[in-house]
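For this depiction, one protein chain was excluded, whereas all remaining protein chains were kept in their positions.
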Amino acid sequence: MTKPAARRSLFEPPDIGQMATATKIVLYTVLLAWSAFVLFPIYWLIITSFKTIAAVNQGPYFLPWIDFEPSLHAWKELFVNDYRDTFRAYFNSIVISLSATALAILVGSMAAYALSRVKFAPNLITILYFVGLLALTGVAVGIYDVDWRVAAATAIALFFFLARAIGRLYQLRLQNGDILFWIISQRILAPIVVVVPIYMMFQSVRLLDTHLAIILTYTVINLPVVVWLMYDFFNSIPRDLEESAQLDGATMIGIFREIILPLSRAGLAATTLLVVILCWNEYLLALFLSTNKAQTMPILVAAMNAGERGILWWTMSAVIMIMIIPVVIMAILLQKYIAKGILVGAVKG
Amino acid sequence: MQTSRVSEWLDRHMGRLFLMPAVVLILVFSIFPLVASLIIAFARIRLTGGGFSVRFVGLRNFEKQFFGSEQFHLLGTFTDISVIGLLFGLLATLGLIWWMVLYVRAHFSVVGFLGRMITFLMALGLAWLFSATLLSGNLFGTLGTTLFYVFVGCGIQFLIGTALAYACSFQFRGTTSFRVIFFVPMMITPIGVGYIFRMMADTTKGPFSGVWQWVGLGEFAWASDPWAARIFIVVADSWQWIPFVFIMLLAAFESVPRDFTEAAELDGANAWQKFTEITWPHVLPVAATVMLIRVIEAFKIVDLPNIMTSGGPGIATESVSLQSYFAWRSLDLGQASAIAYVLLFVTVIICVSFFNLVVLARVRKAS
Partner (left out) sequence: MLSKNLKRMATTAVGAVMALTPAAILADGHYDGVVVNIMTRPGPVIAGRMVDRGKEFKAMTGAEIRVAEVPFAELFQKILTDWATGTRSIDVGVFASGWGVEYVSAGLVENLDPYIAKDSKIDLDDIAPFFRDFNQKVQGSTYFITLDGDFQMLYYRTDVLEEAGLQPPKTWEEYLDVASKVHGMDMNGDGEADYGSCIFKKRNAQSFFAVQSMAASRVQAMGTNEGIYFHPDSMKPKINNEAWIKAFEIYKATGEYGPPDELNHDIGDSRALAIGGRCALMIDWGDIGPLSIEEGSMINDKVGAVIMPGSKEVLDAATGKLVPCDSNRCPYAIDGINFAPFAAFGGWTGAISKASDAKVKQAAYDFLSYMNQAEQSNVDVTMGWTGYNPYRNSQLDSTAAWEEAGFSKAAAENYLGAIMESLNHPNMASDIRIPGAAQYTSVVLDREVARYLADEISVEQAVANIEEAWEEITEDFGRDEQAQIYALSLGITN
């Protein structure tokens, strides 16, 4: 692959200069048509949140003040009558998304950095042995009701006792690429596969319906994304700086904090935005892990389908709108980084 | 002295310490539940006062999906195979065998062979599934529907996303606003997208009801027609995810070094040649990675069909994830896990094959 052209700024689009007028017209038509396709549903969402029930039910009305008289009833419902539910869900969503993102970015970029700089060679057989023991312990505790302390102690003892011997027998070593792939492949898991055991796990430590449970779960499901994007990003950073710092006696933590992180601001910004969006919009896991106190915004959206009385389109539109606004603001703030961040990450992928 | 030894040890193992938190988190929240879920898939579980009671039933949950009363649901209905179906199946079989033969002749390694064998078997299975259900005029199950969402949906998203990204990579007035606008749908929660498109699709009160009446489809109900419903879900899914393809590929197009294209221009290449010979090869590795991400996510589709049609008409729009979710909702945890595992297997094999055979191959070729 080619190295990024250093001479010009990374993000200056190729200047095609004199396009034929016909080409320009076609181009603008296509882009404007697509903008309409993207924006129209959002426009409809916005006007629906200002429609009365009658205006929604009696057929399509397009223009406020001309077709129908806008009304604030849905907004009033959300911010006056039910303000407690609304604000709680909003607050929960913010706390959960930001904490989970921060945690995922921290843990994920550390792992990505280690993978891009340090050579690992874990023994495959030892790992399989470890996982096998773990599974057996899980079965013993979960199903045959063995005391978990006994099971854990036995497992640990067995592991240390036999690990070396077994490891030496088979020298099948993994490489960094395999570890990376293993982490990334976690993203393939559909949440529905693991959600029941996760529920039971949090239940047994009494963490259901708490922010912590959802934060931890979101952190893990988004780790692969962070590792994937940040690994490529770190790889694209030239190593000379680190090497000279190392000569000056800097530790890995020091290098990571003072050289690498500042250099990867763009990549971090892009990844952060992506992970925030994923956390902010997640529904299925939030549904499982919250009953009451920790409910997030997507659940509030789903709750606007009041079953027998039909869907409360007006309030639902308002809820979706207040969900979009912070993300859009964040995207605009981070905009100048995003392009660069994704650029380096993706191109190197 | 003590402290220096500690710091020395720390220094030596710092790499591992950096990696550890991620590995531990994944082990606890992903591998452990995965194992637990597998155990559930071999059992019938009932919630009772003291927690839950487990009864192992061996492979019965899986058997039910593949051969038993749920076969029509997951795989589809098999009655008789049509001539076209038979032809397609045979052709696919021959093609796949030929592919294996080519590989064995060219360069053989045990791991490579085994890996390709898995891909081969999966492709063979899917090809016959396709010819025995859809091509023979039979109904296909949730697996077929999911594959439809994945391949058709991702295909559309790829084509449109790439085209838009290429168009926006030129410098002209307004590109920045287009970029921001095109990015917006990705920020909406999938549930919200489902409801928004239900409003869009309403043939009596929706914004396009006038259009429907005008083209004489006022009486046509998209939700009652299996293909119309499936296509509509793909449209909604594409609306949401084209922005993702767009933004990634836009970055890739813009990273194509200008001197390359300029040199080609000097050599007298026309626009099309410049695109196919300079730009596209440069962008291809990114495109492959982006599509891999999209395919992985697309296999999990659950919110959209759930909101837009609840899996109807009949089971026409139900995805495998949704099937599992419905089973879970009625507390049939064993079935839910078994179905989820089937999905996991199919996804892993398809994605890993795609990664190894397409992405890596392209990357190798490109470099």
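A few notes on this one:
The first chain written gets the first letter, and so on, giving A and B; residue counts start at 1 in each chain.
Just so we're on the same page, a residue touches a chain if its C-beta (ideal position, glycine included) is under 8 Å from a C-beta of that chain, and two chains touch if they have at least 3 such contacts.
As the structure is a prediction and not an experimental result, all values here were calculated from the model.
Considering the whole complex, the hidden chain is in touch with A, B. Among B:H107, B:R173 or B:R329, only B:R329 touches the chain left out of the display. If you put the hidden chain back, the residue from A:L158, A:L174 or A:A303 that touches it is A:A303. Summary of contacts with the chain left out: across A:K51, A:H73, A:R117 or A:H211, the touching residue is A:H73.
Here one chain is not drawn; of A:N57, A:Q175 or A:S244, the residue touching it is A:N57.
Although one chain is not displayed, its contacts with subunit B can still be listed: residues 44, 46-49, 51-52, 64, 69, 73, 139, 203-204, 219-224, 226, 309-316, 326-332. For subunit A, the residues touching the absent chain in the complete assembly are 53-54, 57-58, 73, 77, 81, 199-200, 203, 206, 208-209, 287, 291-292, 299, 302-312, 315.
The rule we apply is simple: only the chains that are shown with their structure count from here on.
The distance from the centre of subunit A to the centre of subunit B, with each centre set as the mean of the Cα atoms, comes to 17 Å.
Contact residues of subunit A toward subunit B in the complex are 1-2, 4-5, 8, 10-16, 19, 24, 27, 30-31, 34-35, 37-42, 44-45, 48, 56-60, 62, 107-108, 110-111, 113-115, 117-118, 120, 131, 134-135, 138-139, 142-143, 179, 183, 185-198, 200-201, 216-217, 219-220, 223, 227, 251-253, 256, 277, 280-281, 283-284, 297-298, 301-302, 305, 311, 313, 316, 320, 323-324, 327-328, 331-332, 335, 338-339, 342-343, 346-347, 349. Listed in rising order, the residues of subunit B touching subunit A in the complex are 7, 10-11, 14-16, 18-19, 21-23, 25-37, 39-40, 54, 163-164, 167-172, 174-175, 178, 180-192, 195-197, 199-200, 204-210, 239, 247-248, 250-252, 254-261, 282, 285-286, 289-290, 293, 296-297, 299-300, 302-303, 321, 324-325, 328, 333, 336-337, 340-341, 343-344, 347-348, 351-352, 366-367.
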